[in-house]
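My structure is below; once you've seen it, I'll send some questions.
Removed from the display is one protein chain of the complex; every other protein chain stays in position.
All chains are identified by letter, namely A and B, in their written order; residue positions are counted from 1 within each chain.
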Amino acid sequence: MPFVRRIGHHKKGLYDMTSSQPGNRSERAKSRSPLLRVLGSIDHALGIVERVIIAGGVLAMAALMSGHVVGNLLFSQGIPGTYEVTEMLIVVITFVGVGYAARNARHISMSAIYDQLSGRWRKALLILICLGTAVLMFYFAYKSIGYVAVIQERGRSSASLHIPLWLVYLALPVGFILAGAQYLLTAVRNLVSDDIYRAFNQKEEYDELPPEADEHDDARRDT
Amino acid sequence: ETWRFGLEETEGSVQYGYAEEFKKLIEEKSDGDITVELLPYGSWGSNYSALYDAIQNGAIPLGFGSGFLGGTVPESQLMSLNFVMPNDQLETAEILNSDDFLKSDAWQESFRERGLVPLATLPEGYQVWTANKEIRTPEDMENLQIRVMDNSLLRATYEAYGASPITIAYGELYSALQQGQAEGNIQPVFAHENMGFYEVQDYMIFADQSQFIANFIGNEEWYDGLSDEQREMLESTLDEMVQKGHDIQSQFNSERLETIKENSDINIIHLDESEREAFRELAKPVRQTYVDMVGERGQKALDIVLKHVEQSGDKAE
């Protein structure tokens, strides 16, 4: 039996990001609380902005770095500022990504004990985790606002293109606030609903059975 | 009372030698009231901006800022201009530590606007070129892919010589020189030795175009909070340190050069005055680039240095 057919095409990236969205929409429609509905719309809009920044950042990095290499090889002239812009992109992707990963419940954690719990205890622990993490995120947001203000006032800029660095460092408060809000929202949602939500828009679920060989493709990759 | 002193270099470096001597003098003069704690590279982080942040926020009130300080204090890039300082290294140290320059409004304001105070200047020895071919004229440097930091002024300088400067991360530099991605390199002697760059280069060229210069800086609030007595003690120590710093630097670099000579058969070239003249002419317009980049204060600071250089009779113009 030819193997190629079976492993077929992979529709999604390494982890799937976008697939939770359609589910979310129906999720939002179902929820009756007006508070959750308003929060949901704001949340949705912010999610789009985050996606554009993160994906744009990665694409820009790839284009800039490979353009730099090509320039060096063909014209003995790289793109000035490649190094510092790349470093700035890393900062932006990382901190905006902190918010985005919180939205998708993708922050790395060690869930062995959590997995052993069920029912009310499980939910209580999840709420504790969300609230504790939210507090930390808001604290870092507060601290980084102070840092950005100082850098702005003192006018630090990059060495090659003289880009004001406070603009780049804005990614910290933005990302931390977004992440803090996500954790807070998740806690709220768990408090007001019966199910367990790993993120504001994501109900918790594991596959009950190992997937069958023939249908492992897309369904399994949705998370 | 503890004075923390952050260094951009590790133990066994020019900055460390200077700081040890500084520590000894301060602790003696204060009769042990003050302890100076040295924090070499690594102990405050590994990215220079983290040190400048620590000096600016006061966690480390004293520290060095050299080539990377340009983002934080743009005017400080005066120190990387080529063919501005006199040929004599001690004379350079004296001019850059004179009240006329160091205490000038232009220089003080440049730092104070960023919450810093310039305390002294430590030239750490000439920036030396290396390459795999002889470089005596700008023609020799034509299109040479010489490695510079990702810094617009340095790039302008080497483009003025006709080179094609290439940016490589410091950590990747050895590999890049070894594999030929970069064809030349600019470092103080001790860095060539310490990082083994000389092992993968054939020529070492002393053009005496500029030194590697560190600014000794303090936190503004901390400095203004010193008692008169303490400030006097600091000033007198810094005066003594000009000669000592020069001695430390010269000895250190000559030892390192000896090591390089012992361990390799790298060709060492010293450009003569007429050869230097060709590069000097090409470097002159870059002064304007510097002024355009940093503004009027930079112009004033540059003028003070040039005035002194002229008085000293050494040929810099």
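Note that a residue touches a chain if its C-beta (ideal position, glycine included) is under 8 Å from a C-beta of that chain, and two chains touch if they have at least 3 such contacts.
FYI, contacts and distances are computed from a predicted model.
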Request  = Out of "Cytochrome bc1 complex cytochrome b subunit", "Aldehyde oxidoreductase iron-sulfur-binding subunit PaoA", "Ring-1,2-phenylacetyl-CoA epoxidase subunit PaaB" or "TRAP transporter large permease protein", flag the one the UniProt entry gives for the chain missing from this complex.
outcome  = "TRAP transporter large permease protein"
Query = If the missing chain were put back, which residues of chain A would it touch?
reply = 3-4, 6-7, 9-18, 51, 54-59, 61-62, 65-66, 68-69, 72-73, 83, 86-91, 93-98, 100-101, 104, 106-116, 125, 128-129, 132-133, 136, 140, 143-144, 146-147, 169, 172, 205-207, 210-214, 216, 220-221, 223
Key: Interface with the unshown chain - residue positions in chain B   = 4, 42-47, 49-50, 53-54, 57, 59, 168-172, 174-176, 178-181, 195
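As a working rule, only the chains that are shown with their structure count from here on.
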Ask   = Touching chain B in the complex: which residues of chain A?
value = 72, 76-78, 80-84, 150, 154-162, 165
In the complex with chain A, residue positions of chain B that touch it = 49, 56-57, 68, 70-72, 74, 113-115, 143, 145, 149-152, 155, 164, 166-167, 169, 293
